[in-house]
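Missing here is one protein chain; the remaining ones are kept as they sit in the complex.
Chains: A and B, in written order; residue numbering restarts at 1 for each.
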Amino acid sequence: MTKYSLLSLVRNAGRGHRDWREAWRSPEPKPSYDALIIGGGGHGLATAYYLASEHGLTNIAVLEKGWIGGGNTGRNTTIIRSNYLEDASSRLYDHAVDLWEGLSRELNFNVMFSQRGVMNLAHNEHDVRELRRRVHANQLNGVDAEWLWRDEVQAFCPVLNCDPAARYPILGATLQRRAGVARHDAVAWGYARGADRRGVDVVENCEVTGFIIRNGEVRGVETTRGEIRAPKIGVVTAGHSSVMATMAGLRLPIESHPLQALVSEPIKPILDTVVMSNAVHVYVSQSDKGELVIGAGADLYNSYAQRGSFPVIEETVRALVELFPFTSRLSMLRSWGGIVDICPDASPIISKTPVRGLYFNCGWGTGGFKATPGSGWVFAHTMARDEPHSLNAPFTIERFHSGALVAEHGAAAVAH
Amino acid sequence: MLLITCPWCGVREEHEFACGGEAHIVRPLDSHTLDDAEWADYVFMRRNPKGVQYERWVHNDGCRRWFNMARHTVSHEILAIYKVGEPKPEFEG
Partner (left out) sequence: MSGRLKSGGAIDRDEVLRFHFDDREYFGHPGDTLASALLANGVRLMGRSFKYHRPRGLLAAGAEEPNALVRLRSGRAAEPNLRATMVELYDGLVAESQNRWPTLRFDVGEVNSLFAPLFPAGFYYKTFMWPASAWKHYEWAIRRFAGLGRAPEPGDPDVYEHRHAHCDVLVIGGGPAGLAAARRATRAGARVILVDEGAAFGGSLRGNGQAIDDAPGLDWVADVVADIEAAADAVALPRTTAIGYHDHNYVTLLERVGDHLPRPESGQPRRRLWKVRARRVVLATGAIERPMVLADNDRPGVMLASAVQSYLNRQAVKVGERVAITTNNDSAYDVAVQLKAAGVAVPALIDLREEVAPALAERLAAQGIELLLARAVVQVHGKYGVKGVDVMRLAPDGERVSGEVRRLDCDALAMSGGWNPTVHLFSQSGGRLAFDETLGAFLPGTGGQPAAVVGAAAGRFDLAACLADGDAAGLAALEAAGITRKGRMPQGPAAEASTAGTPPRNLWQVPTGPGKAATAKRFVDLQNDVTASDLALAAREGYRSIEHVKRYTTTGMGTDQGKTSNVNALGIVAGTLGQEISAVGTTTFRPPYTPATFGAIAGRHTGLNLDPIRRTPMQAWHEAHGAVFEPVGQWLRPRYYPRAGEDMAAAVNREVKATRTSLGLLDATTLGKIDIQGQDAAEFLNRIYTNGWKRLGVGRCRYGLMLHEDGMVFDDGVTARLGENHFHMTTTSGNAGAVLSWLESWLQTEWPELRVYCNSVTEQSAVAGVSGPNARLLMESLGGDLDFSPEAFPFMTWQDGTLAGLPARVFRVSFTGELSYEINVAASLGTALWETLMRAGAAWDITPFGTEAMHVLRAEVGFIIVGQETDGTVTPIDLGLEAMVSGAKDFIGKRSLARADTARGNRRQLVGLLPEDPYLVVPEGAQIVERAGMAPPVPMIGHVTSSYFSPNLGQAFAMALVEGGGARHGETVQVCWDGRSAPAKLCPPKFLDPDGSRARA
């Protein structure tokens, strides 16, 4: 496999770029593997990559029903941050940020992790109290976090509407400077290429239609391309987690909702950070291509259609124009939806299940992209050792029995 | 955006309504006899089907009445709307 570098680019330029090899193979699935990952999104591919690179499991396959990265990996607004309130969350997400920082070089694939900072805006006294609580917790957890008052917010992001007479004036904001955005597709491709290089079969167009379970133990799966056997199976199917759980006879505390996003037409650089607001609900960043990338809210009903309703777009655009008045004469170029798997406590499940050898990684809701490397890393550990890493030990299914939830929506008052 | 026929008010736009999630979940009367897992099944676990979902809706900005709906979660087609207490219609999928 050719190493990617400026040098190899120059060499290939001389040969008309005819010698580049495929980034990952398209193998036929084998009848059995040591482990299977169901779901070729970022989390699934990262799990496979770390199973191979950290745990030496290379006779494994990732089964993807469509094309890799085609679900929420390729549909999200790419925000990466770790300023979560609860200790368990901030550790997990901060571990992910650590991995993000070295990811391009680890994978030899530029995922364009851009640490341009993420601001969460406060528009009332309640927001101020809860966001500052988060900042203080982050600081004590060793997660970088700052509190900015209105003038500092304005200085950090001059195009933001900081008029004190606004309907919901900005009072302040949290700032995590290490946070930022990345190129979402590249994450899937980079992990696929890295896993493939270590021997992992990345099998696209292979839909799982059932589990083979005997005596409470998983033995394999039925797929549209035949039966595939494996003693360990990790399910990482985001919005389709309940469908997979039902196939395995399990119940999950998850509901699937459409989450929409949109982009503007590309413009020259104007927004150099990421701005998130809960009260005036919108998330905004500017892609390297120049588009404003705008996150909307989730629709309130369950859906497996990758489209949401127009009122959600309207509400988001109102918030956009309110916070960034210059956008009034810009245009929306494209909108789309993904299916997000929402847990009651807005935290994921990264867990063993009552079926031996079957593991679920789901419930990331609206905020899974940021966790991709960390999620794959701890899930690989969980699958390889058949026990959770300390980082994901709190994120079991059983927490819903005991009540030991990792509550991230109530207190943080910030949708992910 | 869905077009919903409220059983009391008639045809109205989706944004007048709110969805209350899965329908036909009965609150256990003998909750003190349930173990934590059984109780959690009632409080948290959901079918979340890809296909026909039976769910509760309320006409928030109208008559404020709750009713049930059978809706396909992929096509968003509304297969039936029926009042609370009326029998659940059966659909394939």
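Keep in mind that, in the parts below, a contact is a pair of C-beta atoms (placed from the backbone, for glycine too) under 8 Å apart; a residue touches a chain by one contact, two chains touch by 3 or more.
Note that this is a predicted model, so its numbers are computed, not measured.
Novice: Could you list, sorted by label, every displayed chain in contact with the chain left out?
Specialist: When the full complex is considered, the omitted chain touches A, B.
Novice: Determine and list the subunit B residues touching the chain excluded from the picture.
Specialist: Touch with the absent chain occurs at residues 1-3, 13, 18, 20, 23, 26-29, 31-32, 34, 36, 39, 43, 56, 58, 60, 64-66, 75-76, 84-85.
Novice: Identify the residues of subunit A touching the omitted chain, counting contacts across the whole complex.
Specialist: Residues of subunit A in touch with the missing chain: 4-6, 8-10, 13-14, 16-18, 20-26, 66-70, 74, 87, 91, 101-102, 104-105, 108-110, 112-116, 123-126, 128-137, 139-142, 147, 159, 161, 166-168, 183, 185-186, 189-190, 204, 264-270, 280, 286, 288-290, 305, 307, 309-310, 313-314, 317-322, 324-336, 344, 399, 401-405, 407, 409-411.
The rule we apply is simple: only the chains that are shown with their structure count from here on.
Novice: Measuring centre to centre with CA averages, how many angstrom lie between subunit A and subunit B?
Specialist: Subunit A and subunit B have C-alpha centres separated by 29 Å.
Novice: Please output the residues of subunit A touching subunit B within their complex, sorted ascending.
Specialist: 240, 242-243, 246, 251-256, 300-305, 309-311, 344, 400-403
Novice: Please name which positions on subunit B make contact with subunit A in the complex.
Specialist: 1-2, 14-15, 18-19, 21, 36-37, 39-41, 43-50, 53, 55, 71, 73-76
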